[in-house]
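Got a structure here, written out as structure tokens. Questions coming.
For subunit A:
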Amino acid sequence: MKTIAGVAAVITITGVAQAQDLTIYTYDSFVSEWGPGPKVEAAFEAECGCDLALVGIEDGAALLARVRLEGSRSDADLVLGLDTNLIGAARETGLFAPHGIEPELDLPIAWADEIFVPYDWGFFAFVTETGQNRPTNFQSLADSDTSIIIQDPRSSTPGLGLLMWVKAAYGDEALGVWEGLADNIVTVTKGWSEAYGLFLEGEADMVLSYTTSPAYHLIAEEDGSKMAVAFDEGHYMQIEVAAKLASSDAPDLADSFLEFMLSEAFQEIIPTTNWMYPAKIPEAGLPDGFDTLITPQNPLLFSAEEADALRDEALSEWLTALSR
Partner candidate 1 sequence: MLRLDDAVIANGAFRLQADLEIPAQSKVAVIGPSGAGKSTLIEAIAGFLPVETGHLLWNGREITNDHPSTRPVAMLFQDGNLFQHLTLAQNVALGLHPDLRLSPDDQKKVDAALDRVGLAGFERRKPADLSGGQRSRAALARVLVQRRGMLLLDEPFAALGPALRAEMLDLVSELVSETSATLLMVSHDPQDARRITNLAVLVAEGRAAKPVDTEQLLNNPPPVLRKYLG
Partner candidate 2 sequence: MADRAQPLSARAGIWAAAGVAALIFGAFAAVIWRAEAGRGLGPSDWAALRFTVVQAALSALLSVGFAIPVARALARRRFPGRRALIAVMGAPFILPVIVAVLGLIEVFGRSGWVSQALGFLGVPPLQIYGFHGVILAHVFFNLPLATRLILQGWQEVPAERFRLAAQLGVDRWAMTRLIEIPMLRKVVPGALAVIFAICLTSFAVALILGGGPRATTIELAIYQAFRFDFDLGRAALLAGIQIVLTTGAAVVALRLGQGDSFGGGLDRAVRRWDATSRLARQIDTLWILLGTVFLLLPLLAITLSGLPGLADLPSSVWQAAATSLLVATLSTVLVLLLTLPMAVAIAFGRDRLVEVSGFLGLAASPLVIGTGLFVLIRPVADPMALVIPVTAGVNALTVLPFALRILVPRVKDIVEGQSRLALTLGITGQNFVRLVLLPRMRAQLGFTAGLATALSIGDLGVITLFADPDIATLPLQIYRLMGAYRMEAAAGASLLLLILSFGTFWLLDRGGRGHAET
């Protein structure tokens, strides 16, 4: 029995993460080898002379659940990858602390939040093969037999963004739209990466992603075969944010990361790794290829407060429509 107790003790110890100077929880695709993670880590470590750990945890909404689950015991100092739709729920946890910086931003909207700092933004859109004639609004999509893959709004920020998109476009008729869409949905994935991966494997005609996603194929792979479909209802915006945890044992270092996040070094990495619009446009402007992307005429966005108030209702409509 003694040996078992010994082994258990060793396991308990190794289960605790090795202490880094700064630990950031973010979503999976941010830390993947082609994502911004590796470059961001190298750039910040060079600047601060410290050790940065980026930990990938599924997708944005699951990321928030994770932080709530760990509570004040969390190893994380910062969370990067929430968006406006989650800010209300995140604020409510009381686990986040105000940032000590004064951000200068190039967002299409005005921003003033003492806790959450934006780092990039984009428009949600359905991505498909170039040249395909696809439905250009939710009604005709529902009427068609075009297959789509979407993300679960309970775990993923694009999934939640789609709920808000439909809600912003259709208000009280959202339930009916979802009922119409139910038979177009091939599967609902936990996060963006799974959905996009399945789409690339050929499991569906369209996938919920961003207007900026085709830029990845164009720039990184010199492949013009993907495009975003412009929807008549307009496109819902996503503003991705980061915030510092109150339980952080390195609050100053966390602040300097937030500052770094809006610096040229970080922002110029974003367009060609996270494939989103940078929160502050770099001096060199946007990379070539971004000019080929569609620019939605009618941007849609709820404020954090509106989104928070609508979330439960929209979610239960979605669950009701899709579980029939």
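Selection rule: all candidates are chains of the complex that A comes from, given by their letters.
By our rule, a contact is a pair of C-beta atoms (placed from the backbone, for glycine too) under 8 Å apart; a residue touches a chain by one contact, two chains touch by 3 or more; residues count from 1.
Computed from a predicted structure; not experimentally measured.
**Student:** Please name the candidate from 1 or 2 that touches subunit A in this complex.
**Tutor:** For subunit A, the touching partner among the candidates is 2.
**Student:** Contact residues on subunit A for candidate 2 in the complex?
**Tutor:** Against candidate 2, the touching part of subunit A is residues 4, 7-8, 11-12, 15-17, 25, 28-29, 32, 55-58, 61-62, 65-66, 68-70, 73, 152, 154-155, 182, 185-191, 193-194, 196-198, 200-204, 316, 318-320, 322-324.
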